[in-house]
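Below, a portion of the complex is reproduced, with chain positions unchanged.
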Amino acid sequence: MVNLGIIGTGRIGKVHIKSIRTRVKDAVIKTAADPYMNEETAHFAKSMGVLHTTTDYREILEDPEIDAVLICSSTDTHATISLETIRAKKHVFCEKPVDHKVARIREVEEALKGTGLKYQVGFNRRFDHNFETMQQAVAAGKIGKPEIIKITSRDPEPPDINYVKVSGGIFLDMTIHDFDMVRFLSGCEAAQVYAQGANLVDPAIGEAGDIDTAVITLQMENGSIAVIDNCRKSVYGYDQRAEVFGSEGMVSVDNDHPSTAVLSNCDGIIGEKPLYFFLERYMDAYGKEIETFIDAIEHDKETPLTIRDGLMPVIMGLAAKKSYEEHRPVKLSELM
Amino acid sequence: MVNLGIIGTGRIGKVHIKSIRTRVKDAVIKTAADPYMNEETAHFAKSMGVLHTTTDYREILEDPEIDAVLICSSTDTHATISLETIRAKKHVFCEKPVDHKVARIREVEEALKGTGLKYQVGFNRRFDHNFETMQQAVAAGKIGKPEIIKITSRDPEPPDINYVKVSGGIFLDMTIHDFDMVRFLSGCEAAQVYAQGANLVDPAIGEAGDIDTAVITLQMENGSIAVIDNCRKSVYGYDQRAEVFGSEGMVSVDNDHPSTAVLSNCDGIIGEKPLYFFLERYMDAYGKEIETFIDAIEHDKETPLTIRDGLMPVIMGLAAKKSYEEHRPVKLSELM
Amino acid sequence: MVNLGIIGTGRIGKVHIKSIRTRVKDAVIKTAADPYMNEETAHFAKSMGVLHTTTDYREILEDPEIDAVLICSSTDTHATISLETIRAKKHVFCEKPVDHKVARIREVEEALKGTGLKYQVGFNRRFDHNFETMQQAVAAGKIGKPEIIKITSRDPEPPDINYVKVSGGIFLDMTIHDFDMVRFLSGCEAAQVYAQGANLVDPAIGEAGDIDTAVITLQMENGSIAVIDNCRKSVYGYDQRAEVFGSEGMVSVDNDHPSTAVLSNCDGIIGEKPLYFFLERYMDAYGKEIETFIDAIEHDKETPLTIRDGLMPVIMGLAAKKSYEEHRPVKLSELM
């Protein structure tokens, strides 16, 4: 049985609390910490089997009974708390991104060296049943040598404009998941990024210095080409599809839907919209990533998403940003 | 918080123990009873939060702290234990079928009268996301007046031949779910049944006096016609589809699949087989039916599947059996 | 080059004239005859390369240059003109059904004996790309031994009530195509028919002594069970699907659609309705059946749909009618 502490009980923290309660057998959350911990959240946490709540995350770091920490606080604290947790000799599960700065992630990488501690980054989509099956097909050689990797990722609604302002921009906030997906599906690193972007959804996003629509092309090290298309607003809901095309075939995944029900009437043949957003679509994946993290701790396995998997998508995101700003393809080596 | 006892910890009992643990917040299983309770099962039950295990189900009936009982024992005991539980003034969730004899089910119906106790029958498919969406579309009038109801239900493998011998025959063991589905989807009762059957899958099933393949046509009271096709063996896995066709359109549901991944290669465009069998396909539905039962107890609502919903499919099954044996359509009124 | 005469230039006659012009290279229509031949039809025929038009079909029978005759006149004349054409020593392509009476079809069968003439019945669906692929899969053993054959056949609109009155009833007019399909797909004959029917679409159809909705179950000679569902009105258009389920798998065909375009918006994921009716759906099949007929003449091959294939579906239709009227399953042997 692994004793966990969880730092940050906002939306994603609550997701983890719930999925640990209902899915992860070998873990118990001893303490949940949040500077804004309120009665409602504390009540929720207790109903989900959390033994203790606090406003001070240091209680978790200092608790010798706690083996591992889930960092679900705001992005700007991820690296600092990661370093503190490592110093406290506890395993770390850190939500993405570890940081927006390469140097800060490298600090965490350095701090981990020789500790034997597990460190897992929260790219939950790798644990989705669709993308997992897809990756296994590619890795098993079912499509031969990958040649074109395509990822579509569109949100049902843009985030609050105040969030947009501190998000680090679309490439580090939204596309970062797709950069991870490209690495996961292709099994190799990107060499160069070219980003074309536009502000089409909401002028406020443009005024905040960001874009909301983008197509990003990646030259991969194995010679294949990847392309990602993103939009902050899709009226039909969360659109998360991918295809990997190779010398021997193609594997593609479609969206998930609430049901397979199809209505045929005088208007056409009408299926349901996709599951609305990431909480609906990836609930199982959130459970599976923590199960995997617990398993890595209990059986001393490598976590499937190490600090390097936290680093590379940030570099790709920074390269995309630079590409968009300078209107040219940017090599990853320029940023490393 | 509702205190539960569970009688019978075979396959379906374990399914309920697990889904109550991981899905149903307002219930706790105080005691699990099974005459063949062994160490492994007791260990499993405890790991899932069951407080106590026993070989004597009477402990449950006599425990004043237990509010409700889940009857998951063998079919021939369902009616007897239902009656005992009602006498013990506890709510009942009873796995299907309540009994193979109409008279026995009527006894339970009588015993319930005036007690105010909740009684729910375990036709889990009504809680499946696909069939639920379908029923809602029909009930909302989206297809107009139903005219043709079609249900396909095929198992990946026939059950053990020893089970077949005591199963009551395909119509009471397998088709009974589809009879419930016909009532659920059409919102009305059947008036007459005609069954055509065959022994095509395994001669041993024929030697045991049963069939393994059947097409059953039902004249419904509202004028529509329903048709069910069954087979005990489908090499591509569990096949559970339905369509309701009406004056203003059609709603249909397809199988569920492990993922949306599709492989395109020189052999064709290849999707995954359906989820293998009922445990894979209906796991969520098992959780939802118990949630609904608990909710009915806590908030004094009617259960969505009363003893009458336990009775009618048995009558339909008996009519189908008679139709098959006598080579003629059989009116339900002949059996009531 | 085969010289053709065509008798009857109504809707189906025009279809053949057009498809022979645009698809069939080795045939020319020398004469088209219709008692109601008018200027418009004559003009159409000439624009399609027909050399001569007449109101007297005997001109065709007496023309020594004409090798083969397409009988597209009203059903009640099919058998008589078939017999006259055979006497005139010309090959016959006869639209379905040959007749509604078994004895009349047997007369044609007798007349053909020893003549060496080709006789093909117009069950066009056998030449549809979907059903052809399906039949080939079954015949190639891809699904093992057939166990359940399912056919859905629904029209977008019922025919004119005056037509309904002389149509011979739904089983001989509409289901007859599906009876042919059952024989084609299963590769064997039916032994027994049970028909359940209803008048749900239009009371006028009931007043005319017919039904508009039906489910027909067939016990096949090879042990498999077939089931057909029919409705005279489907608001989403022509619905022509089938599946054959067997010991090693299932093959199914869906409707054809005007395009693969799918619209995803806030109302759902919306595909186009099926091709509207048989002219849209089976235009290619009409061409292919005549190509096959011409090929049988030119290369002295057996036609794929002989007089026996004209006879059996009529017997099945009569058995279905009797079953519906007498509320019992009817063996085909009762009608032979």
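Going in written order, the chains are labelled A, B and C, and every chain counts its residues from 1.
Note that in this section a contact is a pair of C-beta atoms (placed from the backbone, for glycine too) under 8 Å apart; a residue touches a chain by one contact, two chains touch by 3 or more.
Bear in mind the structure is a predicted one, so any value in this text is a computation, not a measurement.
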Problem set entry | Homomeric assembly size (copies in this file), of which only 3 appear in place | 4
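Operating definition for what follows: only the chains that are shown with their structure count from here on.
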Exercise. Which chain, with its centre taken as the mean C-alpha position, is closest to the global C-alpha centre?
Worked result: B
Problem set entry | chain A and chain C: spacing of chain centres that average the CA atoms, whole Å | 58
For this session: Just give me the whole-number Å value for how far the CA centre of chain B lies from that of chain C.
Result: 42
Problem set entry | Multi-partner residues of chain C (at least 2 other chains) | 235-236
For this session: Please give the residue numbers of chain A that touch chain B in the complex, ascending.
Result: 22-23, 25, 47, 129-130, 132-134, 137, 142-143, 248-256, 258-266, 272
Exercise. Tell me, which parts of chain B touch chain C in their complex?
Worked result: 144-145, 147-148, 150, 154, 194, 196-198, 200-201, 213-215, 217, 219, 223-225, 227, 229, 231, 233-236, 239, 245, 247-250, 327-329
Exercise. Okay, in this complex, where on chain A does chain C touch?
Worked result: 235-236, 257, 263-273
